[in-house]
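What follows is chain A.
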Amino acid sequence: MTPDYYLVLAAILFTIGAAGVLVRRNAIVLFMCIELMLNAANLALVTFSRINGTLDGQIISFFVMVVAAAEVVIGLAIIMSIFRTRRSASVDDANLLKY
Partner candidate 1 sequence: MVGVTDFPFLSILTLFPLVGAAVVAFIPKTRGQLAKAIALGWSLAVLALSIVMWIAFEARGDRFQFRESYQWIPTWDARFTFAADGIALVMLMLIAILVPVVILASWNDIDETQRSVPVYFALLLALECTMIGVFAAADVFLFYVFFEVMLVPMYFIIGSYGGARRQYAAVKFFLYSLVGGLFMLAAVIGLWVVGGNTFDWQKLSDVSAAFDTGTARWLFLGFFIAFAVKAPFFPFHTWLPDAGVAAPAPAAALLVGVLDKVGTFGILRYCLSLFPEASRWFAPAALILGVIGIIYAALLAVGQHDLKRLVSYTSIAHFGFIGIGIFAFTTQAGTGAVLYMVNHGLATGLLFLVVGMFVARRGSALVSDFGGAGKLVPVLAGVLFFAGLASLALPGTAPFVSEFLVLIGTFTVHKVYAVIATVGIILAAAYVLWMVQRTTQGTLNPMLVAVPAMHKDISLREKVVVAPLIVLLLVLGFYPKPVTDVINPAVEATMQDVGTTDPAPTAVANGKVAP
Partner candidate 2 sequence: MEQTVEYAHATGLLSGIWLLVAIPLASATVLLLLGRKADKWGHWLGVAAVAATFVLGLAMFFSLAGLDAEARSAEQSLWDFIVVGELHVDFGLLFDPLSGVFVLLITGVGSLIHLYAVGYMEHDEGRRKFFAYFNLFVAAMLLLVLGNNYVMLYFGWEGVGLASYLLISFWYTRPSAATAGKKAFLMNRVGDAGLAIGIFLMFATLGTTQYDEVFNGVGALSAATILVLGILLLLGAAGKSGQFPLQAWLPDAMEGPTPVSALIHAATMVTAGVYLIARSNPIFSANTTLQTIVVSVGALTLLMGCIIGAAKDDIKRVLAWSTVSQIGYMFLGVGLGGGAYALAIIHLLAHGFFKANMFLGAGSVMHGMHDQVDIRRFGGLRKYMKWTWLTFMMGWLAIIGIPPLSGYFSKEPIIAAAFERGDWTSWLYGMAALLGAGLTAFYMTRLFVLTFHGPERYTEDNKHPHESPYIMTVPLMLLAVGSIGAGFLMASSVPDWLEPTFGAEAVEHHAVMPHWLITVLSLLVTVLGAGLAWALFRNGTAKQEQPAGVLVTAARRNLYTDAFNEAVFERPGIYLTRALVFLDNKGIDGAVNGLAAAVGGSSGRLRRLQTGFVRSYALSMLTGVVLVVGAFLAIQLGWLA
């Protein structure tokens, strides 16, 4: 069994995530899409690790998981506070940081 399928799957997952970030407005969904992209990257890393026969990719994927976890903690906190003040979870409503 070739590892190509895993790479294709990772690419599909990443594309779904990216498209989700671009088209959805709900902050929670956006967040899930980002997680999807991160996991797609993880999958690719593990696959490459398998192909090359080294452990580097797997180690990096652990780092990614840690970063993702930290990000979730902060991100959800931000979303919560935005929701509290603006009564909305839509990212389009949080557009104060502009020109």
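Criterion applied: all candidates are chains of the complex that A comes from, given by their letters.
In the analysis below, a contact is a pair of C-beta atoms (placed from the backbone, for glycine too) under 8 Å apart; a residue touches a chain by one contact, two chains touch by 3 or more; residues count from 1.
Model, not experiment: these values are computed from the prediction.
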From 1 or 2, the one in contact with chain A within this complex: 2
Given the complex with candidate 2, which residues does chain A contribute to the contact? 18, 21-23, 25, 30, 91-92, 94-99
